[in-house]
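Working notes, beginning with the structure itself.
Note that one protein chain of the assembly has been removed; the remaining protein chains are unaltered in position.
And now, chain A:
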Amino acid sequence: MTWGRVSVGEMPYLGSEETVKELKRALSNPNVQSDRLRYRNVILRVIRFMTQGLDMSPLFMEMVKAGASVDIVQKKLVYLYMCTYAKLKPDLTLLAINTLRKDCADPNPMVRGLALRNMCNLRMPGITEYIQQPVLTGLRDKASYVRRVAVLGCAKMRNLQPDAEIDGTVVNELYGLLRDPDPVVMVNCLRALEEILKAEGGVVINKPIAHHLLNRLKDLDAWGQSETLGFLLRYRPRDDTELFDILNLLDGHLQGGDSAVTAATLRLFLQLASGHPTVQADALVRARGPLLATCTASSRELRFTGLCHVQRVLRSLPAQFSPDYKKFFCSYSEPGYIKFRKMEILVELVNDDNVVLVLEELQAYCTDVSPELAQAAIFAVGRIGRTYSERGLAILTGLLGLRQEHITSAVVQTFRDLVWLCPQSTACVCQAIAGCEEIIQDSDGKQALIWLLGMHGDQISGAPYILEDYIDSLKTELSTLVKLELLTAMTRLFLSRPAETQDMLGRLLHFCIEEETDMCVRDRALFYHRLLRCGVEETRQVLGGPKSDPSLGLIAGRPEEPINNWAAHFNTLEPVSSSGSVVAGIGCDGAALPTLGGSDGTTHSAANCTLAVQEASEDLCSGLPEEATSFSLTLGPALTPEAFEKLWLELETFQTVSLPCSEPSSQPETLQAALQLVQIQALAFSRPGSVPWKAYLYAHGSETIILAELLCGPGSDEDRLLVTVKQEPRDEKVQRGFLSVLETVLQTLVSDAT
């Protein structure tokens, strides 16, 4: 056992052998033994050395003897020592068993409990035969302190010999002790039964037990309450009358002072009322106060946990905390991880009433001394700007005036996302980005700027010359992504402003093909070179995708998730630990949005994409089932995103099925191309790997139109895809055919990827 470094002041410069010898002498000195205080002090020194990492196991014999004292403090210290070294000295430990067993019959209940607890803690092979009898006696002890220990002793005993058969009498006795007058004994019984019956699914909560537990809740302390509420999660009330009786009994605990109890009650509420969304929503409304109180608790860790859980609630009830938005303003003394969470929450709960003040607050964070925090704040302003674009743009353009590297970079990245999602902001952005090229140094910012220059170069007079500067300094550019982005942007700009850019595009392609060592860049350059040789019109067809996609912002915006999606994980470690990288959470969201048609600099070259699709198509055509080919789907007429959204909202869900395939891991382009082969048009995708992953598809067939939404996680299983189908007019056969085609495509793609 190692205990790490020890401060010099406390450790004498003696070899541990010397120390052990000296202690051994002292422990066996009759004069010391007769003086209670001196004896205890020597033992304290042993424990201190043990804590510091010295091996004190040679003293085992002497310590066992010291354990046979009447002094309880001394006993406790010796037991601590024995539990630490029992594994190393199993034979000597057996010597101590007798003392311990004798203590188990001591008239003082504290001594009995102490001995029993530590005897069960010894954790060495063969100990069970010695502890069985004292544990069983302990279950019937008249002191509750001993019964508490004995009940958990049953669980310890069970885990020491996991292969042995379960002792039915012990289990029955434990179920009987659920009615023990001592509340801790009752909770311990639940815990022990849970461990003993682990293989059978844990302790059984039937109706009498459930109601007994509910009635005893008020006798328990906060710890017992939250744990018992956890056990009640597995109880299912028979009917609604019983359900509402239970909810009434629990009601008081929802607004109690203790955060752990509130959270456990809320979880139970949500679970029990899973069939009654209004009851769930009502419980969340009433737990609002206590949840907010944890978000402002003085303990940072508690505050963080509260914030994580508030985020869950916001997924389903975005308006729930909107009036309390000021509670989520950051205070400057808070650590970064809390500030990031608060910003995420502020973005979620913004509405017409508070948008002015929320933006004003976020604006203040944009100039924070921490660059990460400032950038996160800028991204947050950008996210709000998708809905309130004028206000957002005013703040963002104002920030450019600071001419700070990290701020400008983040603003330009936000601009890129805004332009893609809100085309009305294009003119303003094009005006604002002049001069940014001198300030931006990081590759993320450069990529965003280059994309903007290429995409909207026709509105930015200086675009060719800014890009020319990048071409001239290409030799010193390290980032592959920036180079790829530059190639796409330059080719695209060539289409709109050929006279100014022809010469520099030639230089760029020449450099990338002749001198560039990165194969990705070289391939992309070759691809554009060949494409341009095919003709300008062909190039325009490949590169001239849409310049924006406002539908994405709306569809992927804020779907209100059913409460049951996250209720099962409420008050567990999941909301707290699945946080991942919070900076990325805010920052990349915009950039993560899928960009179909607008190849905005993914490493995935278009050439690779077409190749993959060709391979996939062969598999697909051979793999389609009979039924699927007996009807026909057609692509046209094309549906605009707006029309799709309108239709989607109008139509009722025809069918929701869960397909046994996971989220396709392939690139969006591949997926889109594969779907087009079977005449299904994809309108929008989430980025691969995002959670939840979503896609919106449509197809025409036999004079009907089918709309579909694919959804993968959270809440649903990893390897299943939830498909919601809407159709007008309804046609069972076409719809079945559509689903089977879809399933085949997805499965082929998944198997291809693996």
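The definition used in the following text is that a contact is a pair of C-beta atoms (placed from the backbone, for glycine too) under 8 Å apart; a residue touches a chain by one contact, two chains touch by 3 or more; residues count from 1.
FYI, contacts and distances are computed from a predicted model.
Considering only "Ribosome biogenesis regulatory protein", "AP-4 complex subunit mu-1", "Prefoldin alpha subunit" or "AP-1 complex subunit gamma", the record for the omitted chain gives "AP-4 complex subunit mu-1", by its UniProt protein name. Within the whole complex, the absent chain has one touching residue among A:Lys89, A:Arg112 or A:Lys156, and that is A:Lys156. For the chain missing from the display, the contacting residue among A:Leu214, A:Leu302, A:Leu526 or A:Leu647 is A:Leu302, taking the whole complex into account. Screening A:Thr93, A:Ser226 or A:Gln447 against the full complex identifies A:Ser226 as the residue touching the chain left out. Of the options A:Ala143, A:Leu197, A:Val279 or A:Ala293, the residue whose C-beta touches the omitted chain is A:Ala293. The missing chain, though absent from the display, is touched by one residue of A:Glu372, A:Asp442, A:Glu477 or A:Glu561; that residue is A:Glu372. By the touch rule set out above, chain A reaches the unshown chain at residues 1-7, 10, 44, 47-48, 51, 53, 72-73, 76-77, 80, 110, 117, 123, 148-149, 152, 155-156, 184, 187-188, 191, 221-223, 226-227, 230, 256-260, 262-264, 289-290, 293-294, 296, 298-302, 304-305, 326-327, 329-341, 357, 360-361, 364, 367, 369-370, 372-373, 401-404, 571-577, 579, 581-583.
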